[in-house]
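Take a look at the structure set out below.
Of the protein chains in this complex, all but one are displayed in their positions.
Let's turn to subunit A:
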Amino acid sequence: MHGRVKLKSTAQQEEEKRKEREKKLKAFVSTRDAVLKKRSAGEQDEEALHLTQLLLSSNPDIATLWNYRREVLLHLETLREKDEVQKLYECELHFIEVCLKVNPKSYGCWHHRTWVNTRLPRPDWTRELGLCDRCLGLDERNFHCWDYRRTVVKESGVSVEQDLEFTERLIGSNFSNYSSWHYRSTLLPRLRPPPPPDSAPDTSPAPSASPQVHSHRVCEEQLLKEYELAHNAFFTDPNDQSAWFYYRWLLGRAEREEMISCVYISREGERVSVAFSKPVHALAVGLMLVLDGQPQRVEWRCAHPRFRHSPVWLCDLPPGSISDMSNEHNLTVHWTEKHTHRDCALYTGCAESWCRDSATDQELFRSELSVEKSSVLQAELESCNQLLELEPQNKWCLLTIILLMRALDPLGHEKETLAHFQSLKEVDPMRSSYYSDLCSKFLIENTILKMEYAEVRVFSLSNKNLTTLCHLDQLLLVTHINLSSNQLVRLPPQFAMLQCLEVLEADDNAIESLEGLYHLPKLEEVSLKNNHICKLSDLESLASCIKLARLDLRGNPVHKTANIESEISQLLPLVTALSL
């Protein structure tokens, strides 16, 4: 029951209403009973159509009555000539239209109409298209009608081109029509797909067969037109979200290529870690490991048992296979499902080795941002900046500017980006946590980029108001991490992907949970001063980090626990330097 305002009424009005309802109820119950009786007696005749019509015309949601009608219609079909059948179903279409006027959002009505069209000897798709136009004229957001229209369009041979014009007309008459923008997003990739990648003819699946239809992109020429359409909309009404959502999609691009992004091998522990460009299930994707030409039987495991799918998978090599420093080894990991692999050589005298993509910002983080020529993006940025001058409080514009800056030069624009995030939190405080998390994500991306350029294995991001951690799969090789003086509340299970981590500093946060400090084989030193670790049980996962020797827990509520020192030394016997 939606949108029925509760009215105050007098006792007399109440009484009148009660009487009227009683009358209606009686009529309803007697007709319903008559219908049920007829149906159980197996009667399939005109009277059944008449009685169900009486009920459905005021209550079109009663699915069972539509079912009964279909049974009757199917029966009558067998008794009549083709022309009569045509008439029978045309009457039915007329009746459905009456019901749609009562409730234009009735699932049952729209489904029945689809069904009737499959039974009509000569369906009239032009008339159906007309019905959709009228219905969308009354409510341009009626998704039932949009869905029905799609089936009509398919049957009636309306071209994608014509359909695109249709959305343009609707958007032109009202920019605030999210349904039309949505529909455009489904049409464009069909009409103007980007040119196929030249190198790999076998990697572009047929659009209809792929579950990732949504990620199919649009060619550049069309994109420019779309940018303009969106501009027109948000310059006309900068507070209408529809065009902004659409614009953010336009700025996006296809998913990252599926590949093994990194293989890491360590003599100590004789361990292999493999990172993928997306979360996978190692057992399901057919992962094969070959050491010096010999396929190995290994057991793959996730970095943390919470995950079934993960971008990082680990395994132990058979004991003794790579422990001798004087031997050189060649390792290959095959991702059989994707026909791809990655080699990694471990040279004499080396304790560890890795092989990965020399990551660039494009490859790493722009998967949600554009590959368009930077001159185009630069022009887009300028026009959004113009709009911001007119509308300095406009959150949509601020967010879009941030996204454009990231697409152009994430490091060069870092300072301005942070300032815009600050403004966003002020103009849209309801979503400040969203902006904080997004800002954290961008800062982490920037820090990873800087680390890559400097070719170091140290990740330092302190005093930046970080509220969340992400991209931890990119930190597989990091040995030292400094996250102090942020607003983190947890080290999430994904933290267990930092397989090379030796030193962790995370002082002065609000960390309550250390779930992610789990089986980190090289972790020696952890500093967690001034956090919110309360219970001894919060430290349990640390027991799985077998090299942990130094632990600083000063300024945490846990120190109030009775006998805490002896409890910790029992839980973590290898920790030699404990500060409480």
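In this section, contacts are C-beta pairs under 8 Å (C-beta built on N, C-alpha and C of every residue); 3 or more make two chains touch, one makes a residue touch a chain; residues count from 1.
The criterion applied here is as follows: contacts and distances are computed from a predicted model.
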item: Missing subunit (named according to UniProt) among the choices "Geranylgeranyl transferase type-2 subunit beta", "Trafficking protein particle complex subunit 6B", "Replication factor C subunit 3" or "Vacuolar fusion protein MON1"; value: "Geranylgeranyl transferase type-2 subunit beta"
item: Selected residue (touches chain absent from view) among A:59, A:156 or A:327; value: A:59
item: Residue among A:86, A:185, A:296 or A:340 that touches the chain left out of view; value: A:185
item: Of A:279, A:295, A:318 or A:412, the residue in touch with the unshown chain; value: A:279
item: Touch criterion as defined above, residue of A:101, A:134, A:308 or A:535 at the omitted chain; value: A:308
item: In subunit A, positions touching the absent partner; value: 1-6, 21-22, 24-25, 28-29, 36, 59, 61-64, 66-67, 70, 107, 111, 115, 141, 143, 146-147, 150, 174-176, 178-179, 182-183, 185-186, 211-214, 236-237, 239-242, 245-246, 249, 278-279, 306, 308-309, 368, 429-431, 433-434, 437-438, 441, 492-494
